[in-house]
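To start, the structure under review is shown below, and the notes come after it.
Missing here is one protein chain; the remaining ones are kept as they sit in the complex.
== chain A ==
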Amino acid sequence: MDYTALLPEVVLLAAAVITLLAGSYLPRRRQILTRWFTLGALLTSASAALIPLGQPATEIFTRTYAIDTPTTVIRLLVPLSTAVVILIGRSEFSGTPRESETYALLLLATLGTVVVAGTTDLLVLMAGYLLASIPLYALIGLSRTARAAEATLKTYLMGALFGVLLLAGITLLTALGSSSSYPDLTRGLEHAPPAAIAAGFVAVIIGLLFKAGGVPGHFWIPDAAESSSPAIAAFLTTIPKLGALIALARLVPVAPSSIDLPLLIAVLAALSMTVGNLAALAQTNIRRLLGWSTVSQVGYLLMPVAVITTTPTASGALLTYLVLYALTNLTVFGTVACLPRRKNLTDWAGVARSHPWLTGTLIVGSLSLLGTPPTAVFAGKLLVFTATWSGGLAWLVIIAAANTVLSLVYYLRLLISPFQTPATIPDTPAAAQTPKSPSVMPVILGIAVIVAGPIALGIGLL
(Lines give C-alpha, C1' and ligand atoms only; values in the text may rest on other atoms or scores of the structure.)
Protein backbone atom coordinates (compact mmCIF):
# COMPACT_ATOMS: atom_id res chain seq x y z
CA MET A 1 0.00 0.00 0.00
CA ASP A 2 1.43 3.30 -1.08
CA TYR A 3 0.23 5.74 1.54
CA THR A 4 2.19 8.65 0.09
CA ALA A 5 -0.12 8.57 -2.90
CA LEU A 6 -2.76 10.13 -0.68
CA LEU A 7 -0.49 12.93 0.53
CA PRO A 8 -2.70 15.83 -0.72
CA GLU A 9 -5.72 14.43 1.10
CA VAL A 10 -3.72 13.65 4.24
CA VAL A 11 -2.39 17.20 4.35
CA LEU A 12 -5.91 18.58 4.23
CA LEU A 13 -7.15 16.26 6.96
CA ALA A 14 -4.20 16.94 9.24
CA ALA A 15 -4.53 20.67 8.68
CA ALA A 16 -8.23 20.58 9.55
CA VAL A 17 -7.55 18.78 12.82
CA ILE A 18 -4.62 21.02 13.73
CA THR A 19 -6.56 24.18 12.90
CA LEU A 20 -9.46 23.07 15.05
CA LEU A 21 -7.22 22.20 18.00
CA ALA A 22 -5.00 25.26 17.66
CA GLY A 23 -8.05 27.49 17.41
CA SER A 24 -9.29 26.20 20.74
CA TYR A 25 -6.05 27.09 22.51
CA LEU A 26 -4.95 30.28 20.75
CA PRO A 27 -6.02 33.59 22.26
CA ARG A 28 -8.57 35.59 20.27
CA ARG A 29 -6.09 38.10 18.86
CA ARG A 30 -3.77 35.33 17.67
CA GLN A 31 -6.45 33.51 15.70
CA ILE A 32 -5.03 35.07 12.57
CA LEU A 33 -2.30 32.43 12.76
CA THR A 34 -4.80 29.75 11.85
CA ARG A 35 -5.55 31.66 8.68
CA TRP A 36 -1.97 31.65 7.55
CA PHE A 37 -1.66 28.02 8.55
CA THR A 38 -4.76 27.09 6.54
CA LEU A 39 -3.55 28.95 3.48
CA GLY A 40 -0.19 27.23 3.80
CA ALA A 41 -1.82 23.83 4.13
CA LEU A 42 -3.98 24.40 1.06
CA LEU A 43 -0.95 25.40 -0.99
CA THR A 44 0.99 22.40 0.31
CA SER A 45 -1.85 20.08 -0.62
CA ALA A 46 -2.01 21.59 -4.12
CA SER A 47 1.74 21.20 -4.59
CA ALA A 48 1.63 17.61 -3.36
CA ALA A 49 -0.88 16.96 -6.12
CA LEU A 50 1.90 17.53 -8.62
CA ILE A 51 3.88 14.51 -7.40
CA PRO A 52 2.19 11.84 -9.56
CA LEU A 53 2.39 14.11 -12.60
CA GLY A 54 3.81 12.33 -15.59
CA GLN A 55 3.14 8.85 -14.23
CA PRO A 56 0.51 6.67 -15.89
CA ALA A 57 -2.97 6.69 -14.39
CA THR A 58 -3.45 4.10 -11.63
CA GLU A 59 -6.05 3.03 -9.14
CA ILE A 60 -4.82 2.52 -5.62
CA PHE A 61 -6.17 0.84 -2.46
CA THR A 62 -7.76 -2.16 -4.12
CA ARG A 63 -8.94 0.02 -6.97
CA THR A 64 -11.05 2.38 -4.88
CA TYR A 65 -9.21 5.59 -5.62
CA ALA A 66 -8.00 6.83 -9.01
CA ILE A 67 -4.81 8.77 -9.46
CA ASP A 68 -5.24 10.19 -12.95
CA THR A 69 -5.63 13.50 -14.76
CA PRO A 70 -9.07 14.39 -13.37
CA THR A 71 -7.92 13.67 -9.81
CA THR A 72 -4.78 15.73 -10.28
CA VAL A 73 -6.75 18.64 -11.70
CA ILE A 74 -9.21 18.51 -8.81
CA ARG A 75 -6.43 18.17 -6.23
CA LEU A 76 -4.91 21.35 -7.65
CA LEU A 77 -8.07 23.27 -8.36
CA VAL A 78 -10.08 22.63 -5.23
CA PRO A 79 -7.48 23.65 -2.59
CA LEU A 80 -6.47 26.67 -4.66
CA SER A 81 -10.12 27.73 -4.99
CA THR A 82 -10.57 27.39 -1.25
CA ALA A 83 -7.48 29.52 -0.74
CA VAL A 84 -9.01 32.18 -2.97
CA VAL A 85 -12.21 31.99 -0.94
CA ILE A 86 -10.25 32.59 2.24
CA LEU A 87 -8.55 35.58 0.64
CA ILE A 88 -11.90 36.94 -0.55
CA GLY A 89 -13.32 36.53 2.93
CA ARG A 90 -10.35 38.06 4.66
CA SER A 91 -12.21 40.97 6.22
CA GLU A 92 -15.23 38.80 6.79
CA PHE A 93 -13.59 35.95 8.70
CA SER A 94 -10.77 37.58 10.60
CA GLY A 95 -11.55 38.67 14.14
CA THR A 96 -14.85 36.81 14.26
CA PRO A 97 -15.41 34.51 17.24
CA ARG A 98 -15.48 31.46 14.98
CA GLU A 99 -12.51 32.19 12.78
CA SER A 100 -10.53 28.99 13.26
CA GLU A 101 -13.66 26.84 13.15
CA THR A 102 -14.55 28.37 9.81
CA TYR A 103 -11.16 27.44 8.42
CA ALA A 104 -11.42 23.92 9.80
CA LEU A 105 -14.84 23.49 8.21
CA LEU A 106 -13.59 24.85 4.89
CA LEU A 107 -10.69 22.41 4.98
CA LEU A 108 -12.96 19.46 5.71
CA ALA A 109 -15.39 20.41 2.93
CA THR A 110 -12.42 20.76 0.59
CA LEU A 111 -11.19 17.32 1.56
CA GLY A 112 -14.65 15.86 1.04
CA THR A 113 -14.83 17.38 -2.43
CA VAL A 114 -11.46 15.95 -3.42
CA VAL A 115 -12.47 12.50 -2.17
CA VAL A 116 -15.79 12.61 -4.04
CA ALA A 117 -13.92 13.41 -7.21
CA GLY A 118 -11.13 10.92 -6.79
CA THR A 119 -12.92 7.81 -5.66
CA THR A 120 -13.87 4.88 -7.85
CA ASP A 121 -15.84 3.09 -5.19
CA LEU A 122 -19.43 3.67 -4.18
CA LEU A 123 -18.83 3.34 -0.43
CA VAL A 124 -15.95 5.81 -0.46
CA LEU A 125 -18.17 8.07 -2.52
CA MET A 126 -20.74 8.04 0.28
CA ALA A 127 -18.09 8.89 2.84
CA GLY A 128 -16.80 11.73 0.71
CA TYR A 129 -20.33 12.99 0.16
CA LEU A 130 -20.97 13.24 3.89
CA LEU A 131 -17.58 14.79 4.48
CA ALA A 132 -18.29 17.46 1.89
CA SER A 133 -21.89 18.10 2.95
CA ILE A 134 -21.89 18.33 6.72
CA PRO A 135 -19.40 21.23 6.96
CA LEU A 136 -21.54 23.12 4.45
CA TYR A 137 -24.53 23.20 6.79
CA ALA A 138 -22.44 24.77 9.50
CA LEU A 139 -20.78 27.20 7.10
CA ILE A 140 -24.10 28.51 5.81
CA GLY A 141 -25.36 29.00 9.35
CA LEU A 142 -22.26 30.88 10.45
CA SER A 143 -23.67 34.29 9.61
CA ARG A 144 -26.38 33.78 12.24
CA THR A 145 -29.24 35.69 10.72
CA ALA A 146 -32.80 34.46 10.55
CA ARG A 147 -32.52 33.95 6.81
CA ALA A 148 -29.26 32.08 7.19
CA ALA A 149 -30.90 29.77 9.71
CA GLU A 150 -33.65 29.10 7.24
CA ALA A 151 -31.17 28.43 4.45
CA THR A 152 -29.23 26.09 6.73
CA LEU A 153 -32.33 24.15 7.60
CA LYS A 154 -33.33 23.93 3.97
CA THR A 155 -29.89 22.75 2.92
CA TYR A 156 -29.77 20.26 5.77
CA LEU A 157 -33.16 18.75 4.98
CA MET A 158 -32.39 18.59 1.28
CA GLY A 159 -28.98 17.13 2.03
CA ALA A 160 -30.46 14.48 4.28
CA LEU A 161 -33.10 13.54 1.72
CA PHE A 162 -30.71 13.32 -1.19
CA GLY A 163 -28.12 11.61 0.99
CA VAL A 164 -30.62 8.87 1.81
CA LEU A 165 -31.43 8.56 -1.87
CA LEU A 166 -27.76 8.25 -2.69
CA LEU A 167 -27.29 5.62 -0.02
CA ALA A 168 -30.28 3.67 -1.30
CA GLY A 169 -28.88 3.74 -4.80
CA ILE A 170 -25.47 2.64 -3.57
CA THR A 171 -27.00 -0.23 -1.63
CA LEU A 172 -28.98 -1.37 -4.63
CA LEU A 173 -26.04 -1.21 -7.03
CA THR A 174 -23.68 -2.91 -4.62
CA ALA A 175 -26.16 -5.71 -4.07
CA LEU A 176 -26.77 -6.17 -7.80
CA GLY A 177 -23.15 -6.04 -8.83
CA SER A 178 -21.82 -7.79 -5.71
CA SER A 179 -19.09 -5.19 -5.46
CA SER A 180 -18.86 -1.49 -4.78
CA SER A 181 -15.78 -0.65 -6.79
CA TYR A 182 -16.41 0.62 -10.31
CA PRO A 183 -14.21 -1.81 -12.28
CA ASP A 184 -15.82 -4.86 -10.63
CA LEU A 185 -19.23 -3.28 -10.83
CA THR A 186 -18.96 -2.94 -14.60
CA ARG A 187 -18.56 -6.67 -14.85
CA GLY A 188 -20.97 -7.54 -12.07
CA LEU A 189 -23.85 -5.55 -13.52
CA GLU A 190 -23.74 -7.20 -16.91
CA HIS A 191 -26.41 -9.77 -16.16
CA ALA A 192 -28.44 -7.93 -13.56
CA PRO A 193 -32.04 -6.89 -14.35
CA PRO A 194 -31.94 -3.56 -16.20
CA ALA A 195 -34.85 -1.99 -14.31
CA ALA A 196 -33.13 -2.46 -10.98
CA ILE A 197 -29.83 -1.15 -12.31
CA ALA A 198 -31.58 1.88 -13.75
CA ALA A 199 -33.25 2.61 -10.41
CA GLY A 200 -29.91 2.36 -8.64
CA PHE A 201 -28.14 4.69 -11.04
CA VAL A 202 -30.93 7.24 -11.06
CA ALA A 203 -30.83 7.40 -7.27
CA VAL A 204 -27.04 7.83 -7.18
CA ILE A 205 -27.06 10.46 -9.91
CA ILE A 206 -29.80 12.49 -8.29
CA GLY A 207 -28.01 12.26 -4.97
CA LEU A 208 -24.85 13.62 -6.56
CA LEU A 209 -26.80 16.41 -8.23
CA PHE A 210 -27.51 17.78 -4.77
CA LYS A 211 -23.78 18.36 -4.41
CA ALA A 212 -23.52 19.72 -7.92
CA GLY A 213 -26.47 22.03 -7.34
CA GLY A 214 -28.24 20.93 -10.52
CA VAL A 215 -31.89 20.11 -11.11
CA PRO A 216 -33.48 18.38 -9.20
CA GLY A 217 -31.08 18.94 -6.28
CA HIS A 218 -30.78 22.68 -6.70
CA PHE A 219 -33.31 24.14 -4.27
CA TRP A 220 -30.80 25.03 -1.58
CA ILE A 221 -28.41 26.95 -3.87
CA PRO A 222 -30.21 30.32 -4.26
CA ASP A 223 -31.16 30.55 -0.59
CA ALA A 224 -27.71 29.63 0.59
CA ALA A 225 -26.04 31.97 -1.88
CA GLU A 226 -28.23 34.82 -0.72
CA SER A 227 -28.15 34.42 3.04
CA SER A 228 -24.73 33.06 3.90
CA SER A 229 -21.82 35.43 4.12
CA PRO A 230 -20.40 36.47 0.71
CA ALA A 231 -17.19 34.44 0.83
CA ILE A 232 -19.07 31.33 1.96
CA ALA A 233 -21.50 31.90 -0.90
CA ALA A 234 -18.54 31.91 -3.26
CA PHE A 235 -17.35 28.64 -1.70
CA LEU A 236 -20.59 26.72 -1.82
CA THR A 237 -21.52 27.72 -5.36
CA THR A 238 -18.12 26.73 -6.69
CA ILE A 239 -16.27 24.00 -4.85
CA PRO A 240 -18.83 21.22 -4.22
CA LYS A 241 -19.78 21.27 -7.89
CA LEU A 242 -16.24 20.46 -8.94
CA GLY A 243 -16.18 17.18 -7.06
CA ALA A 244 -19.70 16.09 -7.89
CA LEU A 245 -19.29 16.56 -11.63
CA ILE A 246 -16.11 14.54 -11.78
CA ALA A 247 -17.84 11.84 -9.71
CA LEU A 248 -20.69 11.79 -12.24
CA ALA A 249 -18.23 11.56 -15.11
CA ARG A 250 -16.62 8.53 -13.44
CA LEU A 251 -19.95 6.89 -12.70
CA VAL A 252 -21.67 7.16 -16.10
CA PRO A 253 -19.32 4.76 -17.97
CA VAL A 254 -19.92 2.10 -15.29
CA ALA A 255 -23.51 1.57 -16.40
CA PRO A 256 -24.03 -1.25 -18.90
CA SER A 257 -25.08 -0.12 -22.34
CA SER A 258 -28.57 -1.50 -21.81
CA ILE A 259 -29.29 1.56 -19.66
CA ASP A 260 -29.39 4.86 -21.57
CA LEU A 261 -27.71 6.84 -18.83
CA PRO A 262 -26.31 9.50 -21.22
CA LEU A 263 -29.85 10.40 -22.23
CA LEU A 264 -30.84 10.90 -18.59
CA ILE A 265 -27.84 13.13 -18.03
CA ALA A 266 -28.62 15.10 -21.19
CA VAL A 267 -32.20 15.67 -20.10
CA LEU A 268 -31.05 16.76 -16.64
CA ALA A 269 -28.53 19.08 -18.27
CA ALA A 270 -31.22 20.69 -20.39
CA LEU A 271 -33.47 21.02 -17.34
CA SER A 272 -30.72 22.52 -15.19
CA MET A 273 -29.78 25.21 -17.64
CA THR A 274 -33.35 26.09 -18.48
CA VAL A 275 -34.62 26.16 -14.91
CA GLY A 276 -31.58 28.10 -13.69
CA ASN A 277 -31.86 30.69 -16.42
CA LEU A 278 -35.60 31.16 -16.20
CA ALA A 279 -35.45 31.60 -12.44
CA ALA A 280 -32.52 34.00 -12.65
CA LEU A 281 -34.45 36.27 -14.99
CA ALA A 282 -36.78 37.44 -12.25
CA GLN A 283 -34.22 38.01 -9.49
CA THR A 284 -33.41 41.38 -8.01
CA ASN A 285 -31.05 40.25 -5.27
CA ILE A 286 -27.62 40.07 -6.78
CA ARG A 287 -26.40 36.96 -4.95
CA ARG A 288 -29.66 35.12 -5.50
CA LEU A 289 -29.35 35.90 -9.19
CA LEU A 290 -25.81 34.55 -9.20
CA GLY A 291 -27.00 31.49 -7.28
CA TRP A 292 -29.49 30.66 -10.01
CA SER A 293 -26.87 31.38 -12.62
CA THR A 294 -24.68 28.65 -11.11
CA VAL A 295 -27.61 26.23 -11.43
CA SER A 296 -27.68 26.97 -15.14
CA GLN A 297 -23.91 26.57 -15.36
CA VAL A 298 -24.26 23.03 -13.97
CA GLY A 299 -26.44 22.36 -17.00
CA TYR A 300 -23.60 23.25 -19.34
CA LEU A 301 -21.17 21.26 -17.21
CA LEU A 302 -23.37 18.17 -17.50
CA MET A 303 -23.19 18.26 -21.29
CA PRO A 304 -19.75 16.65 -21.59
CA VAL A 305 -20.74 14.13 -18.91
CA ALA A 306 -23.57 13.02 -21.18
CA VAL A 307 -21.16 12.16 -23.98
CA ILE A 308 -18.31 10.92 -21.81
CA THR A 309 -18.63 7.37 -23.11
CA THR A 310 -18.72 8.23 -26.81
CA THR A 311 -16.44 11.24 -27.26
CA PRO A 312 -12.75 11.09 -26.39
CA THR A 313 -12.53 14.90 -26.01
CA ALA A 314 -15.39 15.07 -23.50
CA SER A 315 -13.22 14.51 -20.45
CA GLY A 316 -10.81 17.28 -21.44
CA ALA A 317 -13.70 19.60 -22.19
CA LEU A 318 -15.28 18.92 -18.79
CA LEU A 319 -12.04 19.56 -16.92
CA THR A 320 -11.33 22.76 -18.84
CA TYR A 321 -14.82 24.07 -18.27
CA LEU A 322 -14.59 23.21 -14.55
CA VAL A 323 -11.33 25.13 -14.12
CA LEU A 324 -12.55 28.15 -16.05
CA TYR A 325 -15.92 28.12 -14.35
CA ALA A 326 -14.34 28.02 -10.89
CA LEU A 327 -12.11 30.94 -11.77
CA THR A 328 -14.97 33.02 -13.16
CA ASN A 329 -17.47 32.24 -10.45
CA LEU A 330 -14.96 33.11 -7.74
CA THR A 331 -14.26 36.38 -9.56
CA VAL A 332 -17.88 37.41 -9.66
CA PHE A 333 -18.59 36.42 -6.07
CA GLY A 334 -15.34 38.03 -4.98
CA THR A 335 -16.43 41.27 -6.60
CA VAL A 336 -19.82 41.15 -4.96
CA ALA A 337 -18.18 40.37 -1.62
CA CYS A 338 -16.27 43.66 -1.78
CA LEU A 339 -19.49 45.65 -1.40
CA PRO A 340 -21.51 43.42 0.91
CA ARG A 341 -24.04 46.07 1.78
CA ARG A 342 -25.22 46.49 -1.75
CA LYS A 343 -27.56 43.53 -1.84
CA ASN A 344 -29.86 44.33 -4.74
CA LEU A 345 -29.05 45.19 -8.31
CA THR A 346 -30.40 48.69 -7.76
CA ASP A 347 -27.95 49.21 -4.87
CA TRP A 348 -25.12 48.93 -7.37
CA ALA A 349 -26.18 52.12 -9.12
CA GLY A 350 -23.32 54.58 -9.29
CA VAL A 351 -20.65 52.02 -8.43
CA ALA A 352 -19.06 52.59 -11.86
CA ARG A 353 -18.07 56.05 -10.70
CA SER A 354 -16.89 55.19 -7.21
CA HIS A 355 -15.24 51.81 -7.96
CA PRO A 356 -14.23 51.67 -11.62
CA TRP A 357 -11.93 48.66 -11.15
CA LEU A 358 -14.57 46.61 -9.38
CA THR A 359 -17.00 47.51 -12.14
CA GLY A 360 -14.52 46.34 -14.73
CA THR A 361 -14.14 43.06 -12.89
CA LEU A 362 -17.88 42.61 -12.67
CA ILE A 363 -18.19 43.21 -16.42
CA VAL A 364 -15.44 40.74 -17.23
CA GLY A 365 -16.91 38.17 -14.84
CA SER A 366 -20.46 38.42 -16.17
CA LEU A 367 -19.31 38.36 -19.77
CA SER A 368 -17.32 35.27 -18.96
CA LEU A 369 -20.26 33.51 -17.31
CA LEU A 370 -22.22 34.41 -20.41
CA GLY A 371 -19.52 32.86 -22.56
CA THR A 372 -18.37 35.87 -24.54
CA PRO A 373 -15.00 35.51 -26.18
CA PRO A 374 -12.21 35.90 -25.31
CA THR A 375 -13.03 35.41 -21.64
CA ALA A 376 -12.52 32.16 -19.80
CA VAL A 377 -15.86 30.37 -20.00
CA PHE A 378 -16.08 30.98 -23.74
CA ALA A 379 -13.20 28.58 -24.19
CA GLY A 380 -15.03 26.07 -21.99
CA LYS A 381 -18.30 26.49 -23.83
CA LEU A 382 -16.64 26.09 -27.19
CA LEU A 383 -15.03 22.80 -26.16
CA VAL A 384 -18.17 21.52 -24.48
CA PHE A 385 -20.42 22.38 -27.42
CA THR A 386 -18.00 20.79 -29.86
CA ALA A 387 -17.62 17.63 -27.79
CA THR A 388 -21.37 17.29 -27.27
CA TRP A 389 -22.15 17.77 -30.91
CA SER A 390 -19.61 15.22 -32.05
CA GLY A 391 -21.04 12.86 -29.41
CA GLY A 392 -24.30 12.93 -31.35
CA LEU A 393 -26.32 15.18 -29.05
CA ALA A 394 -26.75 18.13 -31.41
CA TRP A 395 -30.19 18.86 -29.95
CA LEU A 396 -28.61 19.48 -26.56
CA VAL A 397 -26.15 21.92 -28.12
CA ILE A 398 -29.04 23.85 -29.66
CA ILE A 399 -30.86 23.97 -26.32
CA ALA A 400 -27.66 25.19 -24.70
CA ALA A 401 -27.22 27.90 -27.32
CA ALA A 402 -30.81 29.05 -26.84
CA ASN A 403 -30.23 29.09 -23.10
CA THR A 404 -27.13 31.20 -23.52
CA VAL A 405 -29.23 33.82 -25.26
CA LEU A 406 -31.75 33.60 -22.45
CA SER A 407 -29.03 34.12 -19.87
CA LEU A 408 -27.86 37.22 -21.69
CA VAL A 409 -30.83 39.12 -20.32
CA TYR A 410 -29.88 38.82 -16.67
CA TYR A 411 -26.13 38.96 -17.14
CA LEU A 412 -26.63 42.25 -18.96
CA ARG A 413 -28.79 43.53 -16.12
CA LEU A 414 -25.98 42.56 -13.79
CA LEU A 415 -23.20 44.24 -15.72
CA ILE A 416 -25.15 47.40 -16.48
CA SER A 417 -26.26 47.92 -12.88
CA PRO A 418 -23.14 49.88 -11.78
CA PHE A 419 -23.76 52.40 -14.54
CA GLN A 420 -27.25 53.38 -13.43
CA THR A 421 -27.59 56.71 -11.71
CA PRO A 422 -28.38 56.17 -8.04
CA ALA A 423 -31.86 57.34 -7.05
CA THR A 424 -30.69 58.40 -3.60
CA ILE A 425 -27.31 58.44 -1.95
CA PRO A 426 -27.07 54.75 -1.09
CA ASP A 427 -25.46 54.67 2.30
CA THR A 428 -23.32 56.81 4.49
CA PRO A 429 -20.00 57.84 2.94
CA ALA A 430 -18.20 55.56 5.34
CA ALA A 431 -20.12 52.55 4.08
CA ALA A 432 -19.72 53.48 0.44
CA GLN A 433 -15.98 53.70 0.92
CA THR A 434 -14.49 50.27 1.01
CA PRO A 435 -10.94 49.73 2.10
CA LYS A 436 -8.58 49.49 -0.82
CA SER A 437 -7.12 46.08 -0.22
CA PRO A 438 -10.06 43.67 -0.67
CA SER A 439 -10.74 44.93 -4.17
CA VAL A 440 -7.30 43.87 -5.35
CA MET A 441 -8.19 40.18 -5.21
CA PRO A 442 -11.15 40.25 -7.61
CA VAL A 443 -9.30 42.53 -9.99
CA ILE A 444 -6.44 40.05 -10.21
CA LEU A 445 -8.97 37.29 -10.73
CA GLY A 446 -10.71 39.36 -13.38
CA ILE A 447 -7.50 39.74 -15.35
CA ALA A 448 -6.96 36.01 -14.97
CA VAL A 449 -10.43 35.41 -16.42
CA ILE A 450 -9.47 37.29 -19.56
CA VAL A 451 -6.20 35.47 -20.12
CA ALA A 452 -7.22 32.02 -18.86
CA GLY A 453 -9.44 31.09 -21.79
CA PRO A 454 -6.91 31.44 -24.57
CA ILE A 455 -4.21 29.94 -22.39
CA ALA A 456 -6.31 26.94 -21.41
CA LEU A 457 -7.03 26.28 -25.06
CA GLY A 458 -3.44 27.01 -25.92
CA ILE A 459 -1.96 24.33 -23.69
CA GLY A 460 -4.00 21.80 -25.56
CA LEU A 461 -6.95 20.97 -23.36
CA LEU A 462 -4.94 19.92 -20.34
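Just so it is clear, contacts are C-beta pairs under 8 Å (C-beta built on N, C-alpha and C of every residue); 3 or more make two chains touch, one makes a residue touch a chain; residues count from 1.
Here is the rule we go by: contacts and distances are computed from a predicted model.
Per its UniProt record, the hidden chain corresponds to "Oxidoreductase" from the list "Amino acid ABC transporter permease", "Oxidoreductase", "Methanogenic corrinoid protein MtbC1" or "Peptide/nickel transport system ATP-binding protein". Considering the whole complex, the residue from A:V351, A:L383 or A:M441 that touches the absent chain is A:L383.
In the full complex, chain A touches the omitted chain through residues 316, 367, 372-374, 378, 382-383, 385-386, 389-390, 397-398, 401, 404-405, 408-409, 412, 416, 419, 454, 457-458, 460-461.
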